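What follows is a structure written as C-alpha cells; I'll ask about it next.
Note that one protein chain is taken out, while the other chains of the complex remain in position.
Let's look at subunit A:
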Amino acid sequence: MEDYDYLFKIVLIGNAGVGKTCLVRRFTQGLFPPGQGATIGVDFMIKTVEIKGVKVKLQIWDTAGQERFRSITQSYYRSANALILTYDITCEDSFRCLPEWLREIEQYANNQVVTILVGNKIDLAEKREVHRQRAEEFAEAQSMLYLETSAKESDNVEKLFLDLACVLIREAKQNTLDNNDSAPMPGEGKNINYLSCCNIN
C-alpha cells in the first residue's frame, strides 16, 4: 500500500531559459542554483504534499525547452494531469511563442489536462517586457489559469504547485462522482473552492 491518496503527473513546458528547472528545484528542494544548466531531454522529481489531510504525490516532469528536444518531450504530455506552461516576463520572445506551445498541447496532451500559464522571473521587475494584464487576458482567452512567480525569491512557487494539486483533487473527485456515485469518497461533500483552498502565502 503506497502512502498517498492521489498521484498526479505535472509536466513543465516552455521556451529554453525561462526557469522551468529552477521552479521545480525551488519547490522540491528549496534551492535556487545560480547557473542551472540547460535541461537535456527530460528530468523528473517527486514531492508528496498534504492538503487538508489528503496526501498528494506530485510527479513533476521537467522538459528541455530547446525546439530540437520536442520530439522527445512530446511523448510525456499524453499522460499528464496538468501542464505548467512557463514563459519569462523579461523576455517577449518567450511570450510570443505561447501560441506555438498551445498547438503542441492541443496535439499531444489529453483533453482533460489542466493547463496553467506561469510568468516567471518577477524578481527582475525592472526588466519586465510582458505586462501582467496582457498575460492575464491571454490566459483567460485560452481558459488557462495564470500566476506570476519568482523561483529566485520563492514567490508563488509553493502556491503554484499546491493550487494545481487542489484543482486536480477537485477534478479527480468529480470524475469519481461521475463514474460511481454510489461510493462517495471520504471527505467528499466538503466544497473545495477553486484555487482558494490553500492559501499558503
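Going forward, a contact is a pair of C-beta atoms (placed from the backbone, for glycine too) under 8 Å apart; a residue touches a chain by one contact, two chains touch by 3 or more; residues count from 1.
We take it that contacts and distances are computed from a predicted model.
**Q** One chain isn't displayed here; going by UniProt, is it "AAA+ ATPase domain-containing protein", "Spermatogenesis-associated protein 13", "Proteasome subunit beta" or "Small G protein signaling modulator 3 isoform X1"?
**A** In UniProt, the chain that is not shown appears as "Small G protein signaling modulator 3 isoform X1".
**Q** Which is it among A:64, A:89, A:145 or A:167 that touches the chain not included here?
**A** Within the whole complex, the residue contacting the unshown chain is A:64.
**Q** Just checking the interface: what residues of subunit A touch the absent partner chain?
**A** Residues in contact with the chain left out: 16-17, 34-38, 40-44, 64, 66-69, 71-72.
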